[in-house]
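Below is one structure, written out as structure tokens; comments come after it.
With one protein chain held back, the other chains of the complex are shown just where they sit.
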Amino acid sequence: MTSLVSEPFLWRWIAVATAVLTVIVIGESWIGHYRSGFPLRAQYAPLVGGMALATACVALALVPRVEWVRLAVRWAGWVAVFTGVIGAGYHHYYGIVEKAGGYRWLLHHLMYGAPQLAPLALSAAGALAVLASEGVASAAVSPSASVPRLALAVVAIALAGAVAQTGILHYRGAFNTPFMYAPLALPPLAALGTGWLALAPAVGLTGVVRVLLWATFLLGFVGLGMHLRGLDRQMGGLHVFLFNLLQGPPPLAPAVYATLAGVGLLLLRAW
Amino acid sequence: MAGGSARDKDAIPSTRYPGYDVLAKWRGPDWDAQTRMVVRRRVEDVPRIRFLTEEEARLLEAVSARIVPQPDRVAQARVPIVAWIDEKLHHDWRDGYRYEELPPLRETWRLGLSGINESAQLLHARQFVSLESLTQDEVLARLQRGDAPGETWTRLSATRFFRDVLCLTVVKTYYAHPSAWSEIGYSGPSSPRGHVRNWAGGVDPWDAPEERE
Partner (left out) sequence: MTERPLSAPGIHGERTPMRDLSGEEVDFCIVGAGAAGGVLGAKLAEKGFAVVLLDAGPHWDPTRDFVSDEVGSRQLFWTDERISGGRDPVELGSNNSGRGVGGSTVHYSMIAMRAHSEDFRRRTLEGDIPGAELRDWPITFDDLEPYYEEVERDLRIAGPTFYPWGHRRHRYPQREHELNASARVLVYGCTALGIPAAPAPVATLSAPHDDRPPCVYRGFCNYGCTTNAKSSVLVTYIPRAIAAGAEVRPGCMAAQITHDGRGQASGVLYFRGGDPSTLHRQRARNVVVCGYAIETPRLLLNSSSSMFSDGLANSSGLVGKCFMVHSGHQVFGRFDERINQYKAPPGLALTEHFNRTMPDANFVCGYAIEVVGPHPVDFASRVTTARGLWGTDLRRLMMDYNYWSGVGMVGEVMPQRRNEVRLHPVERDQYGLPVPHILFTYHENDRRLIAHAIDRMEEIMDSAGGVDIWSADRTAHLLGTCRMGLTRDDSVVDADCRTHDVPNLFICDGSVFPTSTGVNPSLTIEAIAARTADRIGRSSG
């Protein structure tokens, strides 16, 4: 018997989680783009698209039965997917190709240039939103329903991407605190497990993956605290807040793990 | 008389940063207490002349006005130069070295200033201070080239004095002043807050904003 269920109730909570994820992504996007000085108008796109997506997702959670709300979420979701992909292209060009040294200095630019995978977090949120708009509509319970499995796949891929992005940035920070290894140790296992379940649902594995996802969920909150502590360790600490916000560890980023793990847990009906 | 001709006024280009005053950041996170103390002195506690004689001071004033002319500023707004050079000589604060061919610092300045007047006399039969600005420039240019007349320059290397003592000290004094910092768009003191947008074209919110033509 499978524990994968497509229930409208859970999908409303997934919509909430997706909205939270979107807010985190556009928050970090704003900080990064502000740091760059918004030299390109295109940098406003993730803010606009993200706000639209987050609003639509909240609406979906509140009134899932309204047809046009579902339609709006689907549209906003796809727009977010494409915005993220195009954003990744911009990040690649302006963050690596155009920079001094180009590909020869790849590692330097991966560490310091526009983060290569970050825009795809918006795509992940968009994909989850599209799937949520499907999920709230279907009333049937199906063991091998494709929508929840697709969503699990998105969670797995997004977790893997988060790990890769974290890896390069924690490497840049020289793992100055041993706990910086944690997001590279635990979430990959959660991503692997979640991905496996997406491909081949298996009862025995579900329990293990639930534990991994819970641990990842909590890790996200610990990470928030660690990043706040990291901001305080900069010169001037939280007194020179805006400046250190631009210099120090991104304050919202660890919450991505919590929201993705939360979506995963919802999908595995762990609540 | 220090100041410069109308031709000079046109020749000083306008600043790229007309609305910018580095001192506006005085109370912010870019200026720490010890920096404020040091710069306050420089801006407010201009010392009186204690080492140079009145004539030497007037001569140095005229020379400085050619080395770093300030015709674009009213008299009260001009960056003081002579007072700070005089303070250095009054305390005999040296630079940690002097070139072999120069006597100790105080003597170098006294000799150098009298040498400028000597050259002015020999070339134009007048004191340096009473020459036209462009003529003053000619005298100084001769010092720079090393063909200024005068017995002083057999005892003191004119080129060394002009380049490594006179120009260097006057220029350093000028660009140590916040008015100069504002004019060149220098961000100024930065502690504890540093800089973020360190790439080409990058301007921090607290940097000098530029007026585009």
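Note that the chains are named A and B in the order they appear, and that numbering of residues resets to 1 at the start of each chain.
Assume contacts are C-beta pairs under 8 Å (C-beta built on N, C-alpha and C of every residue); 3 or more make two chains touch, one makes a residue touch a chain.
If you're wondering where the values come from, they're calculated on a predicted model, not measured in any experiment.
When the omitted chain is restored, the residue from A:40, A:62, A:100 or A:199 that touches it is A:100.
What subunit A contributes to its contact with the hidden chain is residues 99-102, 104-105, 107-108, 111-112, 171-174, 176-177, 230, 233-236, 243, 247. The omitted chain makes contact with subunit B at the following residues, 8, 11-13, 15-16, 30-32, 34-35, 37-39, 42, 66-69, 93-101, 104, 137, 140, 144, 163-164, 167-168, 171-176, 180-181, 183-196, 198-203, 207-208, 210.
Just so it is clear, only the chains that are shown with their structure count from here on.
With centres defined as mean CA coordinates, subunit B is found 57 Å away from subunit A. Those residues of subunit A that touch subunit B in the shared complex are 35-37, 39, 235-236, 239-240, 243, 246-247.
Listed in rising order, the residues of subunit B touching subunit A in the complex are 29, 192-194, 196-197, 201-203.
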